[in-house]
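Every protein chain but one is kept in place in this view of the complex.
Let's turn to subunit A:
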Amino acid sequence: MKVLVPVKRVVDYNVKIRVKADGSGVETANVKMSMNPFDEIAVEQAVRLKEAGAAEEVVAVSIGPQQAQETIRTALAMGADRGIHIKHDGEVEPLAVAKLLKAVVEKEGPELVLTGKQAIDDDCNQTGQMLAALLGWAQGTFASKLEIADGGAKVTREVDGGLETIQLKLPAIVSVDLRLNEPRYASLPNIMKAKKKPIDAHEPADFGVDPTPRLKTVKVSEPPPRQGGIKVESVDELVEKLKTEAKVI
């Protein structure tokens, strides 16, 4: 089985995000970038499938600027076999990404696509679902457990109020959630070896896809600053305020 893992280059999760002065987006100049944490979980799962003998090849694919190759290298250092880079500067939206991934899937013929459930920069949570729709494949979203057996995938999903287990026919798209695994640190020797693994470079046009955004960002603004805390006199007062002011209970 071949597993395809799309990986996105995003602002590092430790970075304090700053909104650009003109409200057109967030500051990304001189900001540390790294692999979307959910994608890291997807790569880890794919590599584990390979280590367990359930997968033969893990291919990482990224759509983004030249530096997205660094993100692919991270996946290669974790254990992916090779990379595909589709170079595109500027914003890409989930639908364009899903169309490009569809083209890659048709070319590569994987039986499983493992995506992060969402990217932490735009929190769209759409790409995996759109890809499943475009391909007409089965999908299992928000996976916290994944087993491959008898030509199918058993996916435990984190849903409101509990866990749901579903059985998918392969080929399938599975989007992964936080609790699926704890991604490894790429070892230093593997980081050095990753340099020698191949990355195929493409442009969106190679796949006949026009990635021009269809949505326009009107305005990006900072969340309102946090109000100072208050001290309550008693538990009763606390409960009262939680009910009436915070409206959380």
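One rule holds in what follows: a contact is a pair of C-beta atoms (placed from the backbone, for glycine too) under 8 Å apart; a residue touches a chain by one contact, two chains touch by 3 or more; residues count from 1.
Convention: contacts and distances are computed from a predicted model.
Colleague: Which of the following is the UniProt-recorded protein name of the chain this complex doesn't show: "3-isopropylmalate dehydratase large subunit", "Cell division ATP-binding protein FtsE", "Molybdopterin-dependent oxidoreductase" or "Acyl-CoA dehydrogenase family protein"?
Modeller: Protein name of the absent chain (UniProt record): "Acyl-CoA dehydrogenase family protein".
Colleague: Among A:Lys8, A:Arg73 or A:His202, choose the residue that contacts the chain missing from this document, as touch is defined above.
Modeller: A:Arg73
Colleague: Quick one: which of A:Ala149, A:Leu188, A:Val235 or A:Val248 touches the chain that's been left out?
Modeller: If we include the chain that is not displayed, A:Leu188 is the one touching it.
Colleague: Since one chain isn't shown, list which residues of subunit A touch it in the complete complex.
Modeller: Within subunit A, the residues that touch the unshown chain are 34, 70, 73-74, 77, 184-192, 194-195.
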